[in-house]
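Not every chain is included here, but those present sit where they belong.
Per-chain numbering from 1; labels A and B assigned in written order.
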Amino acid sequence: MLTERLSTDMSQSVKKITGLVAATFTPLSEDGEINLSVIAPYIDYLVDKQGVKCVFVNGTTGEGCSLTVDERKQLAAAWCHHGKGKLEQVIVHVGCLSLKDSQELAHHAASIGANGISVISPSYFKPMNADALRLFIKEVSASAPGLPMYYYHLPGLTGVTLEAADVLDGIEKVIPSFQGVKYSGMDLRDLGQCVSYSQPRNWSVLYGVDEQLLAALVLGVDGAVGSTYNYLGRMVKQIISAFDNGNHSQARTLQFKFMEIITFARSLGFDVSVNKQVMSEVSGLPLGPPRLPLLPCLVSKAQAIAQKIRDFSQGH
Amino acid sequence: MLTERLSTDMSQSVKKITGLVAATFTPLSEDGEINLSVIAPYIDYLVDKQGVKCVFVNGTTGEGCSLTVDERKQLAAAWCHHGKGKLEQVIVHVGCLSLKDSQELAHHAASIGANGISVISPSYFKPMNADALRLFIKEVSASAPGLPMYYYHLPGLTGVTLEAADVLDGIEKVIPSFQGVKYSGMDLRDLGQCVSYSQPRNWSVLYGVDEQLLAALVLGVDGAVGSTYNYLGRMVKQIISAFDNGNHSQARTLQFKFMEIITFARSLGFDVSVNKQVMSEVSGLPLGPPRLPLLPCLVSKAQAIAQKIRDFSQGH
């Protein structure tokens, strides 16, 4: 069938995402407006200092839901424009509570040369079953049929309890451009079944709970999307290398160190606001405050976490 | 102080909301576009058949979060326009995940002559404390300083566990136009403390869990906002009258009957989609399907519920 063929065609032509993807923060000026001037140096920092060449724009870390549709377009365009020749993949998150908004963003992403789009489940009205969610993603995808589509699974924040493996089951039949999943959940049985289903289809399964990436690696994920790869990308690459070389002990030691940093950060209240300030501290980029309802974080908090990160990075 | 005086002034000049407020459904055409032609007959139905003269537009029942900013403006304008001379209060819900979107809607509501605006807590990023939520509401209110502002408390859907009484505490100092709360939660201690705080300030406390309204009445609420008042307004007015007349037994009997209808509806899966179809069945208004991620409901389901409603309404 045509659908089948299209699907196959895209799978063969699309460059599969592997390795680390930074879920980018959104730079704001002190008066709360988006600050596009930071994007170019941000890209240089990721590529040069962290060795990270793929980005996930306007997701949770990027406060996508707190931005207007127009702001999201400007940001996506800036990442695509400045990333040309430097970044390998710019994935634009286009998920919104409103299907129409998501469709507009998907259409826009195609027009600016994004490498792919991603959709999180609506979280106010929750899809009553996997069919409802697949339909929602399909309708978004229809506005950018030529762009690879990745499902963004984050049950902890959306409260949507559908298993990702159920969402993936047969989705290629309704969404020919489907290409994988950003899995940010704790249920590794579900993750494993996503990997098992995705491998023969050449889709990417990218893990999103940074502090337990090693566990996902052994289950066969292709890579990872996360906020900490903005400032700990280089270090996490060592975890991946150690694992790939069969050096479990070293991979584990590094991952445990990483866990310690996160545990420390969480003890101080580690939300997107704190995380953003940590990135400003570590990278020197002026990312600015978060937007309400997030409150700006105490600089001292972020500095304490940043110090842990530097201590660690220098140790390795 | 000026702020204090303004607050007092508004409280004295604003018509306090009492009685029943219908949380309106949003009419869509079969192809999924908003259908403004239904608003005028919808208003006539509410006023003539249900005796309901206040509406809460673009809230949960109205699928507000599934609409674009532009669609929400068009709907709000239509309700204000056609409601002139017929409706007593048009409250426009302007809550969004994005503060900027909410501000734009608030500004627009003021320009079309709405009687008030309301804001639900952002639910993707959850305010970390009452201060954060008050700040968010304040910033929205600043875009329509002349319009009464009502906080919309719906913890079951937002997942925000802040107590409404904590949000209200001192809010008049930061939001002079604050006028009350639509309380759609189950915690009646919190509700009681909202009533206790609101009474001396002449604010409205409107209850939002229709099936247990009687319990809120005895705690002193001023009225109620709910979806069932679209089609059961006349009947619920009898509950209120019986209660006001000290006839607890009659009020209770009616409320129990109401509970039975809701229990029956819930056994069939009573979401906004089913609810909307029930309204179409009972009222004859062509409200159309819901928007994704809600799925259209089986007509037979809605008909079964509508029959229960008619049986009951005719009995009284």
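Simple rule for what comes next: a contact is a pair of C-beta atoms (placed from the backbone, for glycine too) under 8 Å apart; a residue touches a chain by one contact, two chains touch by 3 or more.
In this text the structure is predicted, and so the values were computed from the model without any measurement.
*Asks:* Since all chains share one sequence and 2 are shown, how many copies form the whole assembly?
*Replies:* In total, this homomeric complex is built from 4 copies.
Following the convention adopted for this analysis, only the chains that are shown with their structure count from here on.
*Asks:* Just the number, please: Cα centre separation of subunit A and subunit B in whole Å.
*Replies:* Between these chains, centre-to-centre, one finds 36 Å.
*Asks:* Under the definition above, what is the set of subunit B residues touching subunit A in their complex?
*Replies:* 60, 63, 65-69, 71, 97-101, 104, 121-128, 131-133, 135-136, 139, 157-159, 269, 271-272, 291-295
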